[in-house]
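Of the protein chains in this complex, all but one are displayed in their positions.
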Amino acid sequence: MLKPQNEMKLILKSHSVNEGFARVAVSAFAAQIDMTLEELSDIKTAVSEAVTNSIVHGYGRKIGNIYITCGIYDNNLIRIKIRDNGCGIEDIKKAMEPMYSSLGGDRAGLGFSVMECFTDKLKVYSKPGKGTSVILEKRVSIKC
Amino acid sequence: MLKPQNEMKLILKSHSVNEGFARVAVSAFAAQIDMTLEELSDIKTAVSEAVTNSIVHGYGRKIGNIYITCGIYDNNLIRIKIRDNGCGIEDIKKAMEPMYSSLGGDRAGLGFSVMECFTDKLKVYSKPGKGTSVILEKRVSIKC
Amino acid sequence: MPLTVKKQGEKLVASIRGDIDHHSALALRNAIDEAISRFRSKTLVLDFSEVTFMDSSGVGLVLGRYRNICAYGGELELRGLSLRHMKIMKLSGIEKIAKIKGGEENVKAAK
Partner (left out) sequence: MLTKLNSERDALIENNLGLVHACAKRFKGKGIEYDDLFQAGCVGLVKASDSYDKSRGFAFSTYAVPAILGEIKRMFRDGGSIKIGRTQKEKAISLVRLRDELTKTKGEEPTVYELADYAGLSTFETAQLLNAVIPPMSLTVFDSAENERQMDLIGYDSRADMTDKLSLHTSIESLPEEEAKIIKLRYFSGMTQAQVAEILSLSQVQVSRKEKTILKKLRGII
């Protein structure tokens, strides 16, 4: 991966009130590339899913740090990494299946599906007991 | 200083395009406390001055990192730290005098005065060759 | 609370405003469930026409209310879903169990 043209790092506590802030911060940064509102909303939605997972699954009742990196690369590529030091995922393949959720309640098990649906690339790295990283990539349309 | 109720850290490159982003990110985070639009724009104004100083004076032609911490404390206190690893300030007292600027051109030497006027507390720490930290505090009014 | 609950004829209509994420969903869930058990309507209508943001927590909110209203022998109706929100809803197949109103074009367009 080449060097980004511009990059920001954000560290947040896993309070659920920060979900909204994470969305705003990432999309405000990403907006330095010209794109449509739809594309901007896609990014917001995907980021919201990943951050919520770190809060809900990664840390659960504990409060920990969530690390977000957002880079802007050549050819209008936006790359966002969301990392936590939470509980990690045992079986990533299973976790990424649509409608799979390890938690009951109101979780639909659709977070990863939504991330896949609204970005161009999704990568998940995780180690049980260590934490999880999610990498989202989106190439937005170039307008003249 | 007690522990903040909520806190975020932001690391930015000293590209001038990031001035706007820093303002927006800090104000979006601070806005989780109920305050008036004027109070919010006071915060934006002060942050903008500090970030610009790190870009213009701290790093000059180089590109370095700017570290912003924003914490929300009891009794509606917002505390923002803006730090750079730039050239530092020889004589802080002189630098803070209104209308003093080490650079000519369009710089009026008003940055620190504006920060003082628009916040409740301003502290500056600096070591030549090491870098500068500016701490801004603002207590916003509680509205019912 | 960014929620208005109204009785409209036989129907219980809950109109949601603003962002639906995991943070806001909890309060919404509690308020809607409280209204369901209080009014005991046969039909719960969830109106999304003033929702400004929604992620999968919104789908969870709907699925949970569906289970709940089913327990009362009732049914669920969704209204005012934008194309984007419909796309997210459809990942769950909710359109097969709930009646979706006022966005037929959206239901089709969201494949």
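In this document, chain identifiers A, B and C correspond to the written order of the chains, with residue numbering beginning at 1 in each.
Heads up, the rule we're going with is that contacts are C-beta pairs under 8 Å (C-beta built on N, C-alpha and C of every residue); 3 or more make two chains touch, one makes a residue touch a chain.
Computed from a predicted structure; not experimentally measured.
Touched by the hidden chain within the whole complex are the displayed chains A, B, C.
Checked against the full complex, the one of C:Ala14, C:Val51 or C:Ile94 touching the unshown chain is C:Val51. Where chain A meets the chain that is not shown, the touching residues are 23-24, 27-32, 34-38, 40-41, 44, 143. In the full complex, chain C contacts the hidden chain through residues 8-9, 11, 13, 47-53, 79-85, 101-106, 109.
Annotation for chain B: contacts to the undisplayed chain at residues 20-21, 23-24, 27-28, 31, 34-38, 40-42, 97-99, 108, 110, 113-114, 116-118, 143.
The working rule: only the chains that are shown with their structure count from here on.
Distance between Cα centroids is largest for the pairing of chain A with B.
With centres taken as mean Cα positions, chain C sits 43 Å from chain B. Chain centres here are Cα averages; for chain A and chain C they lie 25 Å apart.
Centroids of chain A and chain B (each the mean of its C-alpha atoms) stand 28 Å apart.
Across the assembly, chain A contributes 17 as residues in contact with two or more other chains. Counting partners per residue, chain C has no residue that reaches two or more other chains. Note for the complex: chain C touches chain A at residues 19, 21-23, 25, 29, 53-57, 59-61, 63-64, 84, 87-88, 91-92.
Only residues 6-13, 15, 17-18, 21, 24-25, 28-29, 32 of chain A touch chain B when the two sit together in their complex. Chain contact summary for the complex, chain A toward chain C: residues 16-17, 19-20, 23, 38, 41, 44-45, 48-49, 52, 55-56, 98-99, 105-108, 110-111, 113-114, 117.
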